[in-house]
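Here it is: the structure, laid out below.
Excluded from the complex is one protein chain; the other protein chains are retained at their positions.
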Amino acid sequence: MKKPVIEFKDFSFRYKSQTKETLKNINLTIYEGEKVLLLGPSGCGKSTLAHCINGLIPFSYDGEIKGSCKIASLEIVQSSIFQLSSQVGTVLQDSDAQFVGLSVGEDIAYALENDNMPREEMIPRVYESAKMVDMHEFLNHVPYDLSGGQKQRVALAGIMHDDVKILLFDEPLAALDPMMGNDAIDLIDRIYREQKKTVVIIEHRLEDVLYRHVDRVILMQDGQIIADMTPDELLLSHLLKDNGIREPLYITALKNAGCQLQPGHISNVYDIDLEPYRQQLIEDFQQTLPSQPQQQQEVVIEVKDLSFGYNAHQNVLEHVSFDIHKGEKIAIIGKNGAGKSTIAKLLCGILRPTHGQILLKGQDYMQYSIKEIGEMIGYVMQNPNQMIVKDMIKDEVALGLMLHGYSKQEIDENVEEALKMCNLYSMRNWPVSALSYGQKKRVTIASILAMKPDVMILDEPTAGQDYRVYTEIMTFLDQLNKEYGITILFITHDMHLAIEYTDRAIVFSEGTCIGDDSVFKILSNEDIIQRAHLKETSLFTLAKRIGLPCDEFTEHFIEHERMNRHE
Amino acid sequence: MNNFIINLIPGETFLHKLSGTTKVRLFFVLIVYLIMSFDLRLIVPVLILGIIGLISLKPKLKSVRYIIIFVVVMNLVNILLYYLANPHLGMLYFGHETIWFQFTDHYIVTYEEVWFLLSRFLKMIASFLISLDFILAITPSEFAAGLYSCKVPYKICTIVEMAFRYIPDIARDYQNIKVSMQARGVELDPKKTGLIKRIKQNILILIPLVITSFDRIGNISNAMDLRGFGKGKKRSYYSEHGETPNDRKVKVVYILLGIFVVAYIIGRVFFNVSEVWYPF
Partner (left out) sequence: MNKKTTLQKFIGVWNTKTIVGVAIGAALFGVLMNFGSIRIFTNTSLTTAMIVPVIVGGLFGPVPAAVAAGVGNVIADLISGSGFWFDWSIGNAVLGLFIGALPLYGAYIEDGIFEIKHMVIYAILCIVGCAISFGLVTPVFTYLWYGGELTITLYQSVVGSISNIIVLLVIGIPVLKVLASRNSRGQNLKAE
């Protein structure tokens, strides 16, 4: 007999500050020992649902509740967040914010400290929990020395003490690079099996979660549950495309080739039976698609044998050389600490090389100040909130020009042009507070474009965004590149971004450049994939299993997708 | 984040290994002790202890050298200013003065004045050394635990601890925002821009910094609520180890010292014990 642990019955919730209900008439039962994925685009209400499960609603968020929600037989309106948190352990999306202790041990102990547990009892339990997630050798480490994946492990260890029944993961992949993402999904799966918990994962990155088995997928849209089915059933339906969720790439590839998908183990690229599709895939691959011929234009940035170190003993970057041509779209890839952001800072002139040269349009850039370089190379930070200063869109875009002492007329002209390029002209007099995340991002890009730089560097332009916002931002950048010939450098660990939207990848590892080639070639090089913490995409796995050349197969796929996008 | 003087992970020396409770209590007793008088007989032993303590902590010379020089120079300047403003401070404190020599009619130098300024200077330096020892010896978590042991509500102790948790993050944001503003044309070099303009340009850095810093509040407080922060009236500390034999020895010292401090203050208030000492 299956025992329900989460039960929503005709449940609705409206936040106090909002007029409309965020959750509408939810009916959902999750049974003990299930592993469930809660899927949906941003704003669909999946985080609100999570808040109901862990008790933040109604504890921290005021609002109106209708219907019933029982967690481990506790009605949420009648129980406290403390009661609920001994049943539900939550790993939040932002593993940095969740890390409240000053060392790993302290953070794992946090819940025990709040229970006023004597220290002698605490120490063995902290060790135990840390061991469960392989962090027992790091108990004395400070958060600043840890990677995103390690912080997440600590967060998981920190909620394992009480005999929690339910583990809730709120967007566990958002801040992780591809390989860490795989590790996280693996770890969740292991804990699920070893500890016999009920697991609820909230994510929009379907393919990455399906790397390990899940029992059920619950799809949400506009505050309602629109599907509750097995992963296989979901992949066979049209629901993903209709609701702004990215299909697994290999599924799209199969569909593009015109294959009729059959039920049965299709949710994992390693398990899927490919025999029925083999012929069709090969035939489709042999058809040539109209590809866009590319010709190289003049070099705008030349990096020559560049080395850099913060002190004399140790170099962060060593002997790096590459050229950037006008109109290129380039991905700068590498795991954290590989030297990606250092190279960006060097290009912007914030740091200067200790050895070697950077030439901007053939001129040695040491003669320019940061401010002057800023007119040639624009830098867009990851978080738009860290860039936006003014309250009015127009003023924000004009800021850089004003600081550079342009005349009133020039400012007006440039601002107007930049706003038009970014489709913001009609909103020029709006306050920044009225904008969505994607629009704010566009404002920061416009504010850099107004300076008419030759090259734009974007740091993780889509970090933490769902597929819809991601597509919005990336399509827009693609247009800027095509229509206005803006050279764009992406600093990213998102391979999908690199594959779909860039022509070339420069890969860093441990301060050296370990690859500089077309994205397809890079991603078919296993050595580079390993060293740069990337992972093989499912397209590669598919191609390998069919016996087609991986890089050409991916290239073919991308051409197909580009065609689809233009239709 | 190695630019900060305070450590996050406890070190290995005698002082490092004391518990947070011991360190905080000893520190507070010593600070009150130093504040209560200008008597060099009382100050000099603590000054010497402070120097011994500093050496025993084996700090990185580079990181403390600058700050020590800065504080010493600042205090020397201060007592010089005091002298220039009033060459008769000795008279004020000791009730008599004996001329040593004089520059002008106004600027005479008395033995009492010199003695007082010396007392004041050494008192400040001793206070500084005790603070510096404390900072070098303690971790923020031990600080919180120590405050808690002095009956400070744990919600306040938490503030001290958490502020440290987020200082490196905020410092990094600050650097990033500053850099991106510089790339957009903010000029912070005092040689190139005037004061008013620089003040205005600092506003451009402050606004995003303030917004992104306070944006964290929601996520962090959720994380804390979910792990039971504020559940009970009491709380324990993982970083606070139990009393060691050394802690007990130091405890005897700070209790005796505490009793002396109370007695001395009572003596000063009710029995006219002098706060200064002039041996000559």
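As written, the chains take the letters A and B, and residue 1 is the first residue of each chain.
Just so we're on the same page, a contact is a pair of C-beta atoms (placed from the backbone, for glycine too) under 8 Å apart; a residue touches a chain by one contact, two chains touch by 3 or more.
This structure is a prediction, so every number in the text was calculated from the model and none was measured.
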item: Chains on display which the left-out chain touches in the complete complex; value: A, B
item: Contacting the left-out chain in the complete assembly, out of B:213, B:246 or B:274; value: B:213
item: Selected residue (touches chain absent from view) among B:16, B:123, B:184 or B:241; value: B:123
item: Sites on subunit A contacted by the missing partner chain, in the whole complex; value: 60, 389-391, 426-434
item: Contact set of subunit B toward the excluded chain (per top definition); value: 4-6, 31, 35, 38, 63-64, 67, 70-71, 78, 81-82, 85-86, 89, 93, 120, 123-124, 127-129, 131-132, 134-136, 140, 155-156, 158-160, 162-167, 170-171, 174-175, 190, 195, 198-200, 202-203, 205-207, 209-211, 213-214, 216-218, 220-221, 224-225, 229-230
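Everything that follows uses one rule, which is that only the chains that are shown with their structure count from here on.
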item: Gap in Å, rounded to a whole number, between the CA centres of subunit B and subunit A; value: 43
item: Partner subunit B, residues of subunit A touching it in the complex; value: 54-56, 59-60, 81-82, 85, 90, 92, 94, 96-103, 105-106, 109-120, 122-123, 126, 140, 142-144, 158-159, 345, 348-350, 370-371, 373-374, 378-379, 381, 383, 385-389, 399-400, 402-404, 447-448, 451
item: For the subunit B and subunit A complex, residues of the former touching the latter; value: 1, 8-9, 139-141, 161-162, 164-165, 168-169, 173, 176-177, 179-187, 201, 203-204, 207-208, 211-212, 215-216, 219-232, 234-242
